[in-house]
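Notes follow once the structure below has been shown.
Only one protein chain is missing from this complex, and each of the others stays in its spot.
We call the chains A and B, going by the order they appear; numbering starts again at 1 in every chain.
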Amino acid sequence: MSTSTISTGNGRTYLRLQARILMAPAILLLVVCAILPLLPTIYYSLIDYRLLASTSHDFVGATNYARLITDPGFLPAIGNTLLLNGLVLTISVLVGLGMAMLIDRVIVGRGLLRLLVIAPFFVMPPVAALIWKNLLMQPVAGLFAWVSSVFGAGAVDWFSALPLVSISLIVAWQWVPFACLVLLTSLQSFDREQREAAELDGASSWAIFRYLTLPHLARPIAIVVMIETIFLLSLFAEIYVTTGGGRTTNNLAFLIYSQVMLQYDIGVASAAGVVAVIFANILALVMVRLVGRSLEA
Amino acid sequence: MLGGRQFICSAIAMLALAGCSADGDERTILTVATVNNGDMIRLKEFTSDFEKAHPDIRLKWVVLEENVLRQRVTTDVAIRGGQYDIITIGAYEVPVWAGRKWLTGLDDLGPGYRADDLIEPVRDVVSYGGSQYAAPFNGESSITMYRTDLFRKAGVVMPERPSWEFLIDAAVKVHRPAEGVYGLCLRGMAGWGANVPLITAMANSYGARLFDEKWQPQFDTPEWNKAFGTYVGALRNYGPPGASSNSFNENLALFAQGKCAIWVDATVAAPFLSDPQSSTVADQTGFALAPDQGLGRSSSWLWTWALAIPSSSKKVAAAKRFVKWAAGPAYQNLIAQRVGWLAVPPGTRKSLYTNPEYRKAARFADITLQAISESNPRSPTIRPVPYVGIQYAAIPEFQGIGTEVGQQFAAAVAGRVSPENALAEAQAATRRQMTAAGYYE
Partner (left out) sequence: MQRTRLSSAARRTLTWVLALAIAAPLLWALLASFKSELEAIASPPSFLVFDWTLENYRSVLANGDYLHSLRNSLIIAGGSSLLVMALAVPAAWAMAFAPTRHTRGILLWMLSTKMLPAVGVLIPIFLFYRDWGLLDTQLGVILLLTAGNLPIAVWMLYANFNEVPGEILEAARMDGASIVQEVLRVLAPMALPGLASSFFLIFTLAWNESFWSLNLTTTDAAPLTAFVAAFSNPEGLFWAKLSAASMLSIAPVLVIGWLCQRQLVRGLTFGAVK
């Protein structure tokens, strides 16, 4: 779709050189700020480095990794990471897509609508978790409990019965604005005439959606999925604030947090970090295979 | 162009605000890191009083919730970041950090500080090797709080020193979930500072202990099984829904709205519950000691938030002057005069509890003093133990152990595992961590 190739040989080389120069600063910053810290992390993962113990930083090889992987909470953490990711992605993309399509059709008050939908994005994540936990989901005095009592139903004990689902709801709520914003922006460049023509021809809404809208949105959806996945892999604040952790809610990032901030074992934490990077790479490869085609023109 | 107007506006705003910094004075700047509880926020409010009395010092404050603060301060002190001159630490940190020589000794705060006025266990718990390493700012134990009106209606009379069986019997009688009143509220949320202190202290009263003399974890003993089984049964049957996510604040909110009949928790809840501004049942709240099984130890605990000076600080002399002022008796009088007796940081000094005006203003004063005075952090359990600490073990590994153990405990309350399995997992997890830390070589 983006036809930017210039036919003349010289023009092409000139463009490519300029392109490299244009990309260089961004790449340089990322290398310095994001890759460089990875090196000491790998080093720490191979030594005995506990902040509170008076240890010398002995080389211990794979001991940290072994301790991490043989911990009974490790595999559940990986599973929870995937579950959390999947749930949040599903909810936020579906709701974001729905809202984007609804808002796209409204003319009056679109600015206010957009602001309402973007509202969750404004709140600090730990504060959002506290508000949901204590003001909304509290089974005794929360707003949800009151609403369900109005309908004659009992309150849902969110964090006891459905801990991972509850956390996923909170996080998905925070990401709906992102999905909606990206998809709405993309919808705005959608060819309305084409859709109106199809409607006049008698095509059903579902057919229009499936064969016209969805392909147009394929790339933005892929982008939303990739970006959210990456962000969700680092999630831990909401887990800590709501449940304090546990087998059913710990994810990989929480394990790292627990090692750094509670056990102060930097060696194992760094090992967990390296494992997280490997895991994320695998996940990204899988995702790219699933949605990657949509990423490019 | 791209929001050009808004860029210009924000740039101007930034420049304008940037010009407002006034950092040109010669005063010593002390960075103080505190917990965000009411007493310490009030301490911050009185900064100008301190600065007027000590014109060569300026204070900068970092105020955070206790878990975040602990992480920040520990990280900074451990790698000697030097960001803080005065830190707030708890009873748990003092022995561990003093042993690592991370803290400056505070034996030389002078007679004005009146170290002899400190309640003995509180002074004991901030000392290490005979020296004092932190200045207690406020202290707490745990007590039983209950609804006198509900007890009267059910015809139950609360003894001064109830047992756990008595409390649970009473809870059965006052438990009315249909009316939104739950018999017994207890901490259930996972956390080494959340549910673990309560359950450990409760286990102490049943004769249990965290470790034996050889540092073997004791979660597989009959005492622990009895204590923990009682706790889980009581909380699941007579506690509020969502108990496995309730910590101090959540239970405080429930009790203050009249939804709990009995609550065993920290003495610092008492001022909140006695104040009509923060409790709908202020007039119907009674206090009793924490449950005691009569085996020799009650289930009350001991904690203090204390001001300390990292040994890496370069402004030790000035820091000591602040510590002396903030943790000394003069500050307590200052608060009493300017704000009121109920605002004085409780739980540290005997003089506060012998003061008739304080005892008149605070109905819970006597019982708080009794609970604190009776605690014994150096001999917290019936059978001997190699650690100090009642509701914790003052070893560096305890945070990590307590985290995992707490998660298992919470899972039992949520009904995901049986109490026996939770204890077995806790036992295994603790052994793993102690082995990795090298305790069994």
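Just so it is clear, a residue touches a chain if its C-beta (ideal position, glycine included) is under 8 Å from a C-beta of that chain, and two chains touch if they have at least 3 such contacts.
Given the structure is predicted, the values throughout are model-derived calculations rather than measurements.
K.L.:
Among A:127, A:153, A:207 or A:290, which residue is in contact with the omitted chain in the full complex?
P.N.:
Candidates A:127, A:153, A:207 or A:290; residue touching the omitted chain: A:127.
K.L.:
Looking beyond the chains shown, say which of A:136, A:162 or A:208 touches the absent one.
P.N.:
Residue touching the chain left out of view: A:136.
K.L.:
Quick one: which of A:161, A:203 or A:223 touches the chain that's been left out?
P.N.:
Residue touching the chain left out of view: A:223.
K.L.:
Which chain A residues would touch the chain omitted from the figure, given the whole complex?
P.N.:
On the side of chain A, residues 1-4, 6, 15-16, 18-20, 22-23, 25-27, 29-30, 32-35, 37-38, 40-41, 44, 51, 95, 98-99, 102-103, 105-106, 109, 111, 113-128, 130-132, 134-136, 140-143, 145-146, 173, 176, 178, 181-182, 185-186, 188-189, 219-220, 223, 226-227, 230-231, 233-234, 236-237, 252-253, 256-257, 260-261, 266, 269-270, 272-273, 276-277, 280-281, 284, 288, 292, 295-297 touch the unshown chain.
K.L.:
What chain B residues would touch the chain not displayed?
P.N.:
Residues in contact with the chain left out: 1-3, 5-7, 10, 13-14, 17-18, 20, 31, 33, 35-38, 41, 44-45, 60-68, 72, 75, 79, 81-84, 180, 248-249, 252-253, 256-257, 266, 268, 272, 277-280.
What we mean here is this: only the chains that are shown with their structure count from here on.
K.L.:
How far is the middle of chain A from the middle of chain B, if each middle is the mean of its Cα atoms, in Å?
P.N.:
35
K.L.:
In their shared complex, at which residues does chain B touch chain A?
P.N.:
Against chain A, chain B makes touches at 71, 74-75, 78-79, 96, 100, 180, 182, 189-192, 194, 240-245, 247, 250, 253-254, 257, 259, 396-397, 399-400, 403-404, 406-408, 410-411, 413-416, 425, 428, 432-433, 436-437.
K.L.:
Quick check on the complex: what are the chain A residues that touch chain B?
P.N.:
Spelled out, the residues of chain A in touch with chain B are 50-54, 67, 71-73, 133-134, 138-141, 155, 157-161, 163, 242-248, 250, 258-259, 261-265.
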